[in-house]
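Have a look at the structure that comes next, please.
One protein chain omitted, others in place.
A and B label the chains in the order they appear, each numbered from 1.
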Amino acid sequence: MKKTKNLRLTFLLFGTALILSGCAKTTTTATDGKLTITNASYDPTREFYMAYNEKFEAYYKNKTGKEIEVIQSHGGSGSQARSVIEGAGADVVTLALAHDITLIEKAGLIEPDWIKEFKDNSAPYTSTIVFLVRKGNEKGIKDWDDLIREGVSVITPDPKSSGGACWNFLGAWYYAGKQFNGDETQMKNFMSKLYSNVTVMDPGARGATTTFVENGQGDVLIAWENEAIMATEEYPDKFEIVSPSMSILAQPSVAIVDENADKNNTQEAAKEYLDYLYTDEAQKIIGEYGYRPSNQSVLKEFSSKFDLNMKLCTIDDFGGWDAAYEKFFADGGIFDEIYEN
Amino acid sequence: MVKKYIKKDRVIPGFGLTMGITLFMLSFLILLPLLSVMVFSLKLTPHEFITLITKENVINSFQTSILCSFVAAVVNCFFGVILAWVLVRYDFPGKRIMDGLIELPFALPTAVAGITLSKLYSDTGILGKPLAQLGFKISYTKAGLLIALVFIGLPFVVRAIQPVLEKLDPQYEEAAYILGAGKVKTFLKVILPELRPALWTGFGLAFARGMGEYGSVIYISGNSAREKTQVISYVIMQKLNYVDYAGATAIALIMLIISFLILLVINMIQICQSRRTNFI
Partner (left out) sequence: MKKDKRRESQGVKWLLIGISVLFMAVMLVLPLVSVIVNSFSLGIPFYVRSLQAEFTRSALKVTLLAAVIAVTVNTFFGIGAAWVITKFSFKGKQILAALIDIPFSISPVIAGLAFLMTFGRLGWANSPITQLNQWLGTDIKIVFALPGVILATIFVTFPFVSREIIPVLHAQGTDEEEAAALMGASGFYIFRKITFPHIKWALVYGVILCTARALGEFGAVNALSKARGKTFTLPLEIDALYLSGSSDSITAAFAVSSLLVIMAITVIAVRNILEYQSGKKEKSV
């Protein structure tokens, strides 16, 4: 019996040692003296930040003489916000909508009033919602009301799990409001018809693009303008963009995650990183990757790329993100109402 | 503490040691983390909890997950027995390769499996196209969900049955055969009862795995609340994206209880069965 006890003890010690040795491994990662900052961003910005980070690292070296490395992290906007709350030590966040940053603020990691910290409501680039259709536009889709016709198959992600999908919903809602002079019953009816034409609802915007582009589902994809531009550049003879008469100005926001930046001593570098987004050089990269530069004169240089005649509402027309979330997307909100009927 | 349970008639040594390892690792690696997440569901009042889990989409997702995992597990049992039988009893060219391929659903990341399957079975895919012409739509329907679950569950069933079948003494069968029982009868009366515990295990594991599956399912199911193709994991993910930890963990808690009960029943059947067979 005594022997068993000893053995048991050895086992416990062994197990603990094993786990501790696993822990010890990571302590060696970030010690080579180089400054690193982590940027938690959403899915469609992958290519843009890859190009931007390279530019920024050179710029920072030039300006301060110090080496810096930017580590990128991408995912659905909501889940990125959540992982920052749960401890993924990002120094800056560049997310799809202000509401996701507000969630981090509420968890106490970002100081209130972050939205005033950078120019243009901390949105260095904007985008909007457009339609991507197959070449030739056989179904003749021109505007939002074409999406509710019978036999049109629409692809859009689930607003319950995707930030981009919320912009899509609000764009359509804005159009319906103008069409029916704000009569909510008719507007809901319109939305209900639109969403009954949705044949595949992916959990995220990138997934929806894949379903439409790679798997050949649906006649029309409601998409971020930058995603649509990318798809037409990738496959110029397979898809074309249709700009509806009106849509919504999507403002992806940026902020410094104060708690992490203070802990990592990266406040200054993080501010530099986000400030640099507003310079002419960076604004040009923004335009090249299909986002609308917030700098008006740079935007004009890219006017052939964007349809600047679209009438765009903003989130303020819905009383800000918090109010819009509560009204449309919370459990039992308008989305649930129109989708279940 | 442990000593108290050690009865005098326990002759095989090693109880304390193995029990120690099992309990230590189980609590440290599995139960402790699970408890810390379940604490969040306690933030709901009982009333909120009930309202949340009786919401239509939550109930639908439970129905979908349970139904599809069940059917998928049944399909896997059927083909699993045939596959295991063929692999153990027959010799034919390519047998080794076939045997080796069984585990591959595990090695393929679930997301890749989901993407590949949804492409193959979508109405422009190699398999989906002819099926669509016959009027069967697979991708983005429950049928697609089922295929993904069969795909991920298959190794469990085959690998549960195979070792038992290998150990099975062919003398029983020969005896039954000589006594005049037909092939089918021999299989049903002699072999199947022997396989039953293993079959239950395989069924239970495939079922349990299907209940929790996420990666391979989300790409092929279409996730439509209206067509009831949302699975539980997807609804949990929806809640989490709204940073609703309490809501997400409440659903997870129910899911955990259901699968714990299923696993418990299966383990009991298995243990009873083996006790019975041991005393024959």
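Observations, loosely collected:
As a working rule, a residue touches a chain if its C-beta (ideal position, glycine included) is under 8 Å from a C-beta of that chain, and two chains touch if they have at least 3 such contacts.
Keep in mind it's a predicted model, so treat the numbers as computed, not measured.
Per the touch definition above, the residue from B:Ile12, B:Leu134 or B:Leu179 contacting the chain not shown is B:Ile12. Touching the missing chain, out of A:Gln72, A:Ser153 or A:Thr232, is residue A:Gln72.
By the touch definition given at the top, subunit B reaches the unshown chain through residues 5, 10-15, 17-19, 21-22, 25-26, 29-34, 36-37, 39-40, 79, 82-83, 85-87, 90, 92, 94, 96, 98-113, 115-117, 119-120, 126-127, 147, 150-151, 154-155, 159-160, 162-164, 166-167, 183, 197-198, 201, 204-205, 208-209, 211-215, 232-233, 236-237, 240, 245, 248-249, 252, 255-256, 259-260, 262-264, 266-268, 270-271, 273-274, 277-278.
The chain not shown here touches subunit A at positions 4, 18-19, 22-27, 29-30, 38, 40, 43-44, 46-47, 71-75, 83, 85-90, 206, 209-210, 214, 227, 230, 234-235.
We adopt the following convention: only the chains that are shown with their structure count from here on.
Once the centre of each chain is set as its mean CA position, subunit A and subunit B turn out to be 35 Å apart. Those residues of subunit A that touch subunit B in the complex are listed here as 1, 4-5, 7-8, 11-12, 15, 19, 76, 78-79, 81-82, 85, 103, 158, 160-162, 196, 198-203, 207, 210-211, 214-217, 329-331, 339-340. Here subunit B touches subunit A in the complex through residues 13-17, 20-21, 24-25, 28, 55-56, 115, 118-119, 122-125, 139-140, 218-219, 222-226, 234, 237-238, 240-243, going by the rule given at the top.
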